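Take a look at subunit A:
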Amino acid sequence: MSKMKSVKIDRRSFLKMLGWGGAGTALAGCDLPTTVTLEEGKEEVVSYLMPEEYVIPGIGVWYASTCLQCDAGCGLHGRVREGRVLKLEGNPDSPINHGKTCMMGQAGVQAHYNPDRVTSPMLRKNGTLQAVSWDEALSELNGRLGAVSGDRFAMVTGTVSGHQAVLVSALMEQMGSSNHFAHETINARVWRQVCEDMLGDPMPRLRLDKAQVILSFGADFLGTWLSPVHMATEYAKFRSAPRGMLVQIEPKMTLTGGNADLWLPARPGTEGALALGIANFVIERGWNKVNVTPNVRRALAEYDLPKVEEITGIPVSKIKRIASLLSERSPALVLAGASAAGFEDGYESVAAAMLLNIIVGAVGETIEASAQFPEAALLARQGSTADLIKFAKGLENKAFDVVLFANTNPVYTAPEALGLEKGLAEVGFKVAMTQFPDETAMLADLVLPLASPLEDWGTHVAAYQAGGDPVISVQQPLMEPIHKDVRGFGDVMLGLLKARNKEFEQFADYYAYLKTAMLNMPGLADKDNKNDAAWNNLLQKGLLSAKPAKGKLSIKAHTVEVAGYQHSKEYPLHLVPSARLGLWDGRHANIPWLQEAPDQIAKVVWDSWAELHPKTAHELGVKNGDIIRVSSASGSIETQVYIHKGVHPDVVAVPMGQGHTAYGRYAKNRGANPLKVLNPITDKKTGELATHATRVKVSKVPRKNILVKMGGSETQMGRPLVRTVSADQFRRTEGEG
Partner candidate 1 sequence: MAQVIQDKIIDENLKWSQINQDVIRSMQAPGKAYWITFAVCVAMFLTAVAAEIYQYKVGMGAAGLNNPHMWDMYIATFVFWIGMSHAGTLLSAILHIIHAQWRKPIYRFAEAMTTFSLMTAGFFPMIHLGRVWNLYWVLPYVSDRGIWPNFRSPLVWDAFAISTYLSASALFLVIGMIPDLAILRDHTKGWRKKFYGILALGWRGDDRQWRNFRKTYMLMACFLIPLAISVHSIVSSDFAMSIMPGWHVTTFPPYFVAGALYSGCAAIMTLFICLRYFFHMEEYMTKNIMEKTTKLTFAIAMVWTYLNLIEFASTWYGHNIYDKEVLISKATGPYAVVFWTMIICGSVVPFTLCFQKLRRHMPTMFVVSLLLQLGMYVERWMIVAPTLSQAHQPHQWDVLWAPVVQWAIVFGSFGWFALLFLVFVKLFPSVSMYEVKELTFHLQHEAEEEKWLADQEKHATPEGAREKPVTGRPGLEGA
Partner candidate 2 sequence: MSKYRLLAMFDGFDPAIDTINAIKAEKLAGVSVDDITVMSPIEHPDIDEILGDRPVNIQKFTFLGALFGVTFGFFFLSSAQASFLVQPQGGKPVIPFPSNFVLMYEMLIFFGVWTTVFAFLWMSGLFRKRGTLYSEKLTVDQVGIVVEVEEHQLENTRAFFNDHNALEIREEKA
C-alpha cells in the first residue's frame, strides 16, 4: 500500500485536498450579525507540497471518468478544484451519453460525499459489528477463504465488467468455485434472451433516431431501460423533424409513457396477446414487410381483434390504428420492457413484440447488429434476478460456507418469499464489500469499506454498446479518498488474489494492474504506444474505442404462445413495482438530491406511494394520503395512496427504492419496499423473477398522512403555460427534416 501511495503522490498530486479545514472553510453564505466582521487569522490556507504545473488553486480542472450510478456506463467529466470533485458532467466523447447525464449521474457526487459511508472495516464480534483494521479484516477473510473449498464459496455482485470482471472471475477460478451470481433488479434479461433467440444477437443496437414510430410495451427507455441517457439522446433525434410517434402500452405510466403520443394501459400481462393481435391484423391486411412461416401465421390467426380486445381491454379501433401506424410510418420499432416481461410467460410476450418487429420489417432497419467488443473477458457480466433466485436456492440448500457480496444489496431487493435473510443466517461467513451500511452489510460478518467510484480505478464495458464502435471506458479517481480507511474494489480483489496466486504479485496495486492491462490490450492500443503518453491520452479521453467485430442478425421467427388473462377473486389487483429514474432499485435512496427530486410523474418526494386509478380509489373509499395495506400471498406493505389516472384500474403501482431498514439517514425507515411482497413467480424460460405477476389485495388502514408532493394545481387552469401544436402543424412549419 505504501508503494501505491508514493505513486499517487508522484502522479496524481492534484487529487490532494487543499485547505479543507472542515468548518473553518465552510462557506457561510451571508452575513449574520455574528459573522459580519472578518477577522484575520481565522482561516487556514495550505499549499501543495509539489504541484503539477497545470494545477492552479482557484481554477477547476476537468478529468474524465465513468459513471457507476447504474450500469449503462456513461462517460463522465468531473470538475476538480482544490482537490475536491465538485460537479459531474457527461463526457462528450462518449458514444453512450454524448456529454449528457441523467439525474442519477449528477448525483454521483452525493454518493461519493455521502455522510453515511462505511469508513473502516467492521468485523462481527459477539454479535455486533466492530471497527477493525484492514490487516485484521483481511487476515480474517483470507483465513476463512482458505478454509472453504470449491463451490462452497459464493460471490454475489451487481453487473460487473471490464477488469473488475476479470478479477472476479480470476478469484472464482482461484477458489475453484462457479458460484458467481450477478444480481440486478432492474435488468433486461428477458429482452436479451429473446433477442439472442430470435435475432442471434443479445443486445442489438436500437435505432430510435431512424424510427418513425415506436411501439413500446412497457419499455421505459427514457427512464430505466437498457441505457436511459443514450436512449434519451436518441429520442431527441426521433422527435425532431421528421417527427416520430411514440405509442406506449403499459399498466402504469412511466416517464416514457408520460411522453407518449398515445398511452394505453392494457390489462397487466396481456401485452403479448396485444402484440400478437396487432401482428395478426398487420398480416391480415397484407401490411407485413416480411413473410412468416405458415406455422406462425396459423398461430397468429387465433388472435382476432375482438378476442384481443376481450383479453387486453384495448378497443379494436385503437388496435387497428396502431397496426396501421406501424405499417404507414415505416420504419417502426417495437420494444418490450419490464411490464411485458415481468410475468410467467414474460418471455413469450417479449417474443411476441419481437415477432411484430420482424413482421413490420424493423429488423435491419431500426434494429441493427451490435458492435461487439473484441475482448470477451471484459464484457459485462450482466446482472439478473435469475441469479438472485439461484443464489437463494443455494442458500436454501445450505450450499455456501462463505459468501462475498460486492456492491450489491440483495437483502433489500430480494422478495421476502425467497427467504434470503433466513438462508444467510445459516451461512458461516458473509462478507460485504460496500460503500454504505446497507441491509446486506448489516447482516454480514465482515464489512469491507470500498472507495467510492469517484475515488477508484476501473474499466467498464457497457452491455448496451450504443455507438458504431464498442468502447471501454476508464474510471479514474477524481479525488483522494475522503475517508482514509477505504480501499478500491480492484485493490481488495487483487489483494485476495495475491494471497492465492503469486502471479498477481507483480502488480503493486490495482492501478498498476490496470495500466499494464490496458497498455497491453491487443487490438485496442497501438503496439508501439505502450508508454505514459498513451496512458495519459487514455485518461484524458476517458475511453478507448475498439475495432468492432460487426455481428449479423439472423432472424428466427417462431410461434409464440401467450397465456390468457386470469381474474383472481382473492387478489383482485396487480402489483406493479415500478422503477424510478432516480432511486433506481433503491440503491440511490441515500442520496438527498434524488430523494428531494420529485418523481417525474407522481411528483411525490421523500416517500413511497401507491398509485391507484380514481375508480379503484373510489371503490376502496380512499383519498390522497390515506394509508393502505397492499397484501400479496407473500406479505404486505403499507403506504400512502396517490390517485391519478395514469394507472390501469386493476393495478396498484408502488415505486421501488424506498423501504430501507438501514442504508443511512436519508434512506432508513422511509416508505415501503414493494419488492418485498412479490410472489416468487419466475419467467418460465429465463428463470427471471416475474416482477409484475404478483396479485394483491388492498385494504384501507385507518391512518392518514399528508402526501408530500410538488405542485399545486394538476392542470394548467386554462393558462397557456405549456402550449401544444398538432403534429401536422409541426410538419408544416418544421418540415420533414
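For anyone wondering why these and not others, all candidates are chains of the complex that A comes from, given by their letters.
As a working rule, a contact is a pair of C-beta atoms (placed from the backbone, for glycine too) under 8 Å apart; a residue touches a chain by one contact, two chains touch by 3 or more; residues count from 1.
Quick caveat: nothing in here was measured; it's all calculated off a predicted structure.
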Complex member touching subunit A, one of 1 or 2: 1
Candidate 1 contact footprint on subunit A (complex, rising order): 30, 32-33, 711-713, 715-719, 721
